[in-house]
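Every protein chain of the complex appears in place save one, which is left out.
Presenting subunit A:
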Amino acid sequence: MNMFITQTKAECLRIVRSPFFILFSIFMPLCFYFLFASLNGASTEIASTQYASFSLMSMTAFSLIGTAMSQFGIRLSFERRDGWVSLLKLTPLTPAVWIGSKMVAHMAVHLLTIAVIFSAGSIVYDLDLSLGQWLVCGLWLWVGSLSFLAVGSLLGTIKNAEAAVAVANLLLMGLAIMGGLWMPLHTLPMWMQKIGEWLPSYRYAHGAWNMLGGSSPAMLDWLILLTAGLLFMIVSGYLLNRREAV
């Protein structure tokens, strides 16, 4: 147990001390948020809510997807390349405790990220959200980020760490733009909307947008996020096991 706590603490420290985390998971999403909110008008009505609230959910989703892919996925790939994973295999630390503590650390950092971005939004703009809405939206984004940790774990199986960085960034940009996290989906060309609707990134933010408008996440939101999470977890688990066997 001591091992698990110490390992989780260390993994947390490694994430929050990473300059990439500060830059791409906190600073950049906040910049985009304030930029888009001022360009479109913070109180402009969109999807039965105001733009500043709508975009706050999109940008929190963007931040968490980025953290899961880079701090979990890319880091895993680098740790394998740098011999860190083989070194840990020589210690009594079991793979289950190792991956488990990484996930717990991520969830802790994700919670912190949600708190920081939500606070920034609520301080700058007069957002008409009830406490209940803040909480369920935060909870949805928090739990939903697990699906993207699964995407990250698949990225982590890429042997060439530099390639993992490239793939992760392309994927993040694709998921963010096509999923309507930067510009609302209905402002995009029709063909992008057709694809975007099916992306887990869109479904992730869509659940939160729905709750802003007073309804709850759609069936399809749950379904796509769950399927994506399970699928990526199973595929990466399969790939790793197969590699171990050699």
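Here, a residue touches a chain if its C-beta (ideal position, glycine included) is under 8 Å from a C-beta of that chain, and two chains touch if they have at least 3 such contacts; residues count from 1.
The working rule: contacts and distances are computed from a predicted model.
With the options "Tripartite-type tricarboxylate transporter receptor subunit TctC", "4Fe-4S dicluster domain-containing protein", "Fe-S oxidoreductase" or "ABC-2 type transport system ATP-binding protein" in hand, the undepicted chain maps to the protein name "ABC-2 type transport system ATP-binding protein" (source: UniProt).
Within the full complex, the residue among A:27, A:84, A:198 or A:238 touching the omitted chain is A:84.
From the options A:28, A:47 or A:93, the residue with contact to the unseen chain in the full assembly is A:93.
Not every partner is drawn; the one left out touches subunit A at residues 2-3, 5-7, 10, 13-15, 17-18, 79, 82-84, 86-87, 89-94.
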